[in-house]
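Below is the structure I would like to discuss, written out as structure tokens.
A protein chain is absent from this complex, but the other protein chains hold their places.
Entry: chain A
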């Protein structure tokens, strides 16, 4: 599905309706960080990514890997696509990029959302030909079974099938433990039935961290001279 056909694959910045320009401020900060830092790992996405950095788990597991966090709350695939095309991949050569986005794409169908995520993965592979990509599955949400859980699961199924065909892209679903046998999600895992508590971040980060270590080990670090 091309960008012309898929609205979820059309890059779009966030319009400042509130009046304090926060989205653009965050984007500009990330562009500046690309000039200053040399990350080995880049995490990009929505609030699921952004809030990770406000938890202990970031300092313990991801900072030591020289990771940068380019998450912005509320972002859709369109917003992430725009950011990556407008400076957030300049001057950096992360060996692994972790992509976690899609749960905020309320205007789009599961097919469209999956297409948007694929488009971002394709962009990453074309801009960073030596890098590996990890795509995190969308988590279930809401206290009880609801259409968004079905939609997110459908997106995950589509990604599971189509991502590996693109190249060095891995899909991992870290949402397996959150829905209890009675169909509920506990506020101990998602304090607002969407965002993760510190405990839940710890749970999902273990799997992600292990995969990152594995991938980083497989890839010999490039000598800086070869980046020129």
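As a working rule, contacts are C-beta pairs under 8 Å (C-beta built on N, C-alpha and C of every residue); 3 or more make two chains touch, one makes a residue touch a chain; residues count from 1.
Assume contacts and distances are computed from a predicted model.
Per the UniProt record, the absent chain's protein name among "Platelet-activating factor acetylhydrolase IB subunit alpha1", "VPS33B late endosome and lysosome associated", "Pyruvate dehydrogenase E1 component subunit alpha" or "DNA-directed RNA polymerase subunit" is "Platelet-activating factor acetylhydrolase IB subunit alpha1". Interface note: of A:50, A:112, A:156 or A:205, the residue touching the hidden chain in the full complex is A:50. Note on the undisplayed chain: of the listed residues A:63, A:122 or A:197, the one touching it is A:197. Although one chain is hidden here, its contacts on chain A can still be listed: residues 17-22, 25-26, 29, 50, 53-54, 72-73, 106, 141-144, 146-149, 187, 191-194, 197-198.
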